[in-house]
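What follows is a structure written as structure tokens; I'll ask about it next.
Removed from the display is one protein chain of the complex; every other protein chain stays in position.
Letters A and B mark the chains in the order given here, with residues in each chain numbered from 1 onward.
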Amino acid sequence: MSAESRPAPLTVRELCARLKVTPPAGHEDTLLTGINTLEAATEQEVAYVQKERFVDAARDSKAGLLIAAQGLPLDRSNVVYLKDVMDGVLTVLEHFHPSPAARAFVHPTAVIASSAQLGNDVFIGPQVTVGERARIGDRCRIEAQSVVGDDCELGEGCLLHPRVTLMHGTRVGRRVILHSGSVIGADGFRYEATRGRLCKIPQVGIVVLEDDVEVGANSTIDRAGLSETRIGARTKIDNLVHIAHNVTIGSDCIIVAQVGIAGSTKVGRGVMIAGQTGIADYVTIGDRVRIGGRSGVYQNIPSGSEVIGSPAIPVKDWMRFVRFYKQFSQYWEKMKGFLGTRD
Amino acid sequence: MSAESRPAPLTVRELCARLKVTPPAGHEDTLLTGINTLEAATEQEVAYVQKERFVDAARDSKAGLLIAAQGLPLDRSNVVYLKDVMDGVLTVLEHFHPSPAARAFVHPTAVIASSAQLGNDVFIGPQVTVGERARIGDRCRIEAQSVVGDDCELGEGCLLHPRVTLMHGTRVGRRVILHSGSVIGADGFRYEATRGRLCKIPQVGIVVLEDDVEVGANSTIDRAGLSETRIGARTKIDNLVHIAHNVTIGSDCIIVAQVGIAGSTKVGRGVMIAGQTGIADYVTIGDRVRIGGRSGVYQNIPSGSEVIGSPAIPVKDWMRFVRFYKQFSQYWEKMKGFLGTRD
Partner (left out) sequence: MSAESRPAPLTVRELCARLKVTPPAGHEDTLLTGINTLEAATEQEVAYVQKERFVDAARDSKAGLLIAAQGLPLDRSNVVYLKDVMDGVLTVLEHFHPSPAARAFVHPTAVIASSAQLGNDVFIGPQVTVGERARIGDRCRIEAQSVVGDDCELGEGCLLHPRVTLMHGTRVGRRVILHSGSVIGADGFRYEATRGRLCKIPQVGIVVLEDDVEVGANSTIDRAGLSETRIGARTKIDNLVHIAHNVTIGSDCIIVAQVGIAGSTKVGRGVMIAGQTGIADYVTIGDRVRIGGRSGVYQNIPSGSEVIGSPAIPVKDWMRFVRFYKQFSQYWEKMKGFLGTRD
């Protein structure tokens, strides 16, 4: 957001009108210029508190207005209580940090193939490359130095941050967000022993990202060997994640940073995979599965399960084992006698 | 591959001639336009089946022609059986998805230093930067927005996908493939306490990639402090792999996604390192070692070993331990009495 186009300040009264609540008495005319954390907010800023454990910080906050979850004991007057705090926070963010309005613009340094098609109000930043026959939907925004390969298709309202690569043939739905450095559609990793050596098997499938997918910085999603690697609608992928060829991920999943998913694995809908977890190839993960951080998944996981560990096991079994592991030094005195070792 | 230059369809008869097999009776004139998976193939596409476990999918496939491993019971007529399925699949892929022909081309937006030397039929895409004294061999293809630093050398027939960085002095053999976002030759990570603080030690060595190496998207291979970091011929490296300074990797290795290899470690020939494994610094890994996924290797591993786990131990020992770990909750009832704990 530009410093010059910074949105107008709002009084508490005006902001509360947007939040559809009564302004706190005596604070109606306080002027608000932005939103910040409880600790950093000034008297001209809004802050918010959603959870009990932040109540002390909320009491001490200098914020000019607090948005708080109903029932929190805050003991201060410049507070509005909301049933859905995050709805209110989004309203505030949307005022003070609006998304750039869509507009038709092509930077003169961009290289756009003559057969490429740009929709209405498409923004193309400096030094972007758009390949042959690429189709870019209305209101897409392609930031500096991104590469959109030949035959790519982007639905309306997509945002490519700077330095994104879409390899040829990638199909992207609507309102997809790709962060800087992400690489969508590089070759899958497959070699086969034939013709007297290990041969690279050409990877001629594509990647499909459905509507509202988001992919984090420097993550990689490989194209399929044949057919598709597919990421379901509304699935959110964090930074430095690796998704191999022919993987299928359902809708509404959350995949945290540095996760790796090996080839041909199928992940269901609404799955949560915490950071640094790895999933082996040809595995099936059911719907609504939750996988803890740093897990290693080598086998199918039925829908609704909650697992963790490497190899991944049910959470309560893992917690039982971990208590043993953490206390092991004190158990060892007895165990070593039984095991007949002096080590 | 461009939609407009799509290769001509082939009849089953023509394709079988290329595969050097007799076409299946009654299907000789079926027209084939491409290759696809068993599930996705249409009646105008080839599919293939190599393993018993895909026989059901092969029977149900709508493919116009199946290439199958000898001995699979497929119970359908439009099949050709091959001794080496992947050889046949490669033949099909090479017809329908040919590599772009080498041609001399320099995009007008590329910035090529005057002292750089380009071989014959070198392709330089949009917004590429080629540094001083760089030498690029015949038939290399440098895609959009890659950076080839000063004094780099590339052998013939290399392919740099979009947005690759070769830092200065990198030496690349013949037919090397580097995927988008890979960074070859960034500084190694070394700091030493001297002069009253932690000082960065300049990294003045180089990276050498021998013939036929492939490096995946967003992987990083650091330059040596002095002398070389070296990746042996035909070694294949997947996405998001980190290889530190002064590492030496032999020929014909397979290094799967998100592996990390710390400084000065030596990896032998024909080694397989599965995903997310980490290897400590100053370790020596022998030839033909196989290291399972998510392993932690802190010690030398003799040639021919197969290890897994963190720390890595022989596979059968790890499997023994893992059975205990998975059953631990049920063992605990007995163990806790013995160990005198109520926890």
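We take it that contacts are C-beta pairs under 8 Å (C-beta built on N, C-alpha and C of every residue); 3 or more make two chains touch, one makes a residue touch a chain.
Since we're looking at a predicted model, the values are computed, not measured.
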| item | value |
| --- | --- |
| Sole residue of B:Ile136, B:Met167 or B:Val213 that reaches the chain not shown, by the stated touch rule | B:Met167 |
| Which residue of A:Val49, A:Leu72, A:Val89 or A:Ile206 touches the chain not shown here | A:Val89 |
| Hidden partner chain, touching residue among B:Pro7, B:Gly26, B:Pro98 or B:Pro202 | B:Pro202 |
| Listed residues A:Arg18, A:Arg76 or A:His97, member touching the removed chain | A:His97 |
| Those residues of subunit A which, in the complete complex, touch the missing chain | 1-4, 35-37, 39-40, 84, 86-87, 89-90, 93-94, 96-97, 107, 109, 125-127, 144-145, 161-163, 177, 179-181, 214, 216-218, 234, 236, 238-240, 252, 254, 256-258, 275-276, 293-294, 310, 322, 325-326, 328-329, 332, 335, 338-341, 343 |
| Residue ranges of subunit B at the interface with the undisplayed chain | 109, 111, 127, 129, 132-133, 145, 147, 149-151, 163, 165, 167-169, 181, 183, 186-187, 189, 191-195, 197-202, 204, 218-220, 222, 226-228, 240, 242, 244, 258, 260, 262, 276, 278, 280, 296, 309-311, 313, 316-317, 320-321, 323-324, 327, 331, 334-335, 338 |
